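A single protein chain has been omitted; all remaining protein chains appear in their positions.
All chains are identified by letter, namely A and B, in their written order; residue positions are counted from 1 within each chain.
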Amino acid sequence: MSPATRVEARPLPAALPAPAPLSWAWVGVVPFFVFALMFLIVPTSFLAVGSFQDPEGRFTLRNLADLFTPSILSSYAISLKVSAASAIGGAVLGFLLAWAAILGGLPRAIRPALLTFSGVASNFAGVPLAFAFLATLGRTGLVTALLVNVFGVNIYRAGFNLLSFWGLALTYMYFQIPLMVLIMAPALDGLRREWREAAANLGASAWEYWRRVALPILWPTLLGTSLLLFANAFGAVATAYALTGSSLNIVTILLYAQIRGDVLHNQNLGYALALGMIVITGLSNAAYIWLRGRSERWLR
Amino acid sequence: MAFLEIDGVQKRFALTTAVEDFRLDVERGEFVSFLGPSGCGKTTTLRMIAGFESPTAGRIRIDGVDVTHRAPNRRNVGMVFQSYALFPNMTVADNVGFGLRVARRPAREIRQRVEEMLALIKLPDLGSRYPYQLSGGQQQRVALARALAIRPQVLLLDEPLSALDAKIRVSLRTEIRGIQRELGITTIYVTHDQEEALSMSDRIVVMSQGRIEQIGTPFEIYNFPRTAFVASFVGTLNILSGRVEDPARGAILVDGQPILAAAGLEGARAGEARLIALRPESVTLDGATADGQNRLAGTVEDVHFLGSVVRIRIRFREHAVWLDTFNNPRLAPPARGEPVTVCFAREAVLVLESPPGG
Partner (left out) sequence: MRRASLRAWLVLLLGALYFVVPLVGTFEFSLRYRRGVYSFEAYRIVLADPRFQATFGYSTALALATIVVGVVLVVPTAYWIQLRLPRLRPVVEFITLLPLVIPAIVLVFGYLRIYNSSSWLPLTASEATTDLLLMFSYVALSLPYMYRAVDTGLRAIDVRTLTEAAQSLGAGWRTILLRVIFPGVRVAVLSGAFLTFAIVIGEFTMASLLDRPAFGPYLQLIGANRAYEPAALAVIAFAVTWACMAVIQLMARRAPGQVAGGR
């Protein structure tokens, strides 16, 4: 282009931002990162680092070793068992419920109703949930009384107790199942009708379709969400506190007591306890994300 | 007895009738297309043959066996879907072998058959790839291989090429027809693309609003359309309205100019309005004329040079007509505004049903 044909351009208005990377954008996100540092990263790191220190601040692995004492180990064991039980129960029942609403041929209105209810129920956890189950399955609860009066069955005499491992798992499922429904519903939507038809066309029965096509496609999501449910239950404390108090010695209750009153008589051991929790929930969530990525790659 | 008999099939839903009185006999090894606009019922009929929909009336027989209400997984028909429907969690080889695995064939047989199929669709090295790693055209070929692997009696294709780009569509349809001929498999092909139907089929079933408009070979459908719908849906058509002058002679007035139709005006009365249709390639410019031809005088409105074909638009008083002529380097196309006369044979005049209102 010759100089003679170059057009004189007016100077750009000052409102347009400079093209350099050090622009307003960086300033704009600083508060977020400061917040993240102060209230997410630093506190967690502090605990993680502290678990490798002794009271004088020297590096030690003693705290981690001390985690393997019988009482703390049994505490982790109970937590793992309750979380696993409520996760598996929640996963299976949640999957069935999602299947029924989306693929079961039920009236159309059931699906949005179920999803809305799941949205609410997945947030209905903690103290009120414990109260609800106490009022229903406690010693003087509605269902307990109904079973005695109508069917002559006394579940408490038969050995059931809400304030126990199974009672807690049952209560946890009240928010585990909805969470599973909320995550499985879009996944089930992703099962295209043509796959079902193609499978039938090639000779597969309904059972064979599920066995060879649908479940293999869904298993990363199923497994991943189960792990998510597991981590969810592992970190919960309010429901347990309100329901079983300190009678069921899960890790979160132990940690609660430790924070309140240093029951372990060793601050750094408390940090180690927290670190153990983070490792378990962190691994579960990482596995969930990895599995989700895998299934997304197939379904691209 | 034909190989595939569709006998008076009807599909009625709560508020609409999707397919009404569908009758068709397909011979073994024949390639038949169902052609029509969306909503005409062609896919519904195909799905009834496959077993995904149940007819509300009528019967479907394959090789003499009544399969009307048989479950879709017991019909031994192979279906290729518009969206390929390959199982995303399986490799190409596993997809192709799926039907054989379900039938519990021995592993060696499955492996052999899969290799055979992959060679047939000319993708022998892609067995271990996953669907998401393939292009659209490749996926569709795999879908075809998967449907053929089980040696179906009938092959059903539901608009298999409409999700692909134009170039691939052309090459793939030649390939599909080639494979079909090689295997001699009875095939039903649903499409809304008339070029596909015309170029691939032994016979075409033109459908509209749930009913069959016409069944015939591509030659018959194109040159002798029986209804206005078929005439306008298949190929481009010039439609002119005229007033009958003398039904005995076949005389009809178009834009005040008289033309003669070889057939189609029997039973009409003088003064009645009629629609006539002309194919662009049956109309020529006055330069290449013969005796006994119809003539209409008009002006050149537009000229499109398409390479081997030159498409000219001629305007008469009330109508305009498209005319196709082969490119001739020694004869320049007419200029816009030039007065010309167009000619067409009496046999080229297609008389359609009277327009609504007479």
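To be clear about the criterion, a residue touches a chain if its C-beta (ideal position, glycine included) is under 8 Å from a C-beta of that chain, and two chains touch if they have at least 3 such contacts.
Because the structure is a prediction, the values reported are computed rather than measured.
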| item | value |
| --- | --- |
| Omitted chain - touching chains that are shown | A |
| Full-complex contact with the absent chain, from A:141, A:190 or A:216 | A:141 |
| Chain A, residues in touch with the chain not shown (by the definition above) | 13, 15-17, 23-26, 28-29, 31-33, 35-36, 38-44, 46-47, 50, 93, 96-97, 99-101, 103-107, 110, 116-117, 119-137, 141-143, 173-174, 177, 182, 196, 206, 231, 234-238, 241-242, 252, 255-256, 259-260, 270, 274, 277-278, 281-282, 285 |
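We take it that only the chains that are shown with their structure count from here on.
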| item | value |
| --- | --- |
| Inter-chain centre distance, chain A versus chain B - centres from mean C-alpha coordinates, in Å | 54 |
| Chain B - residues contacting chain A, complex | 50-52, 71-74, 76-79, 81, 83, 85, 87-90, 98-99, 101-103, 130, 132, 146-147, 150 |
| For the chain A and chain B complex, residues of the former touching the latter | 192, 194-195, 197-205, 208, 212-213, 216-217, 297-300 |
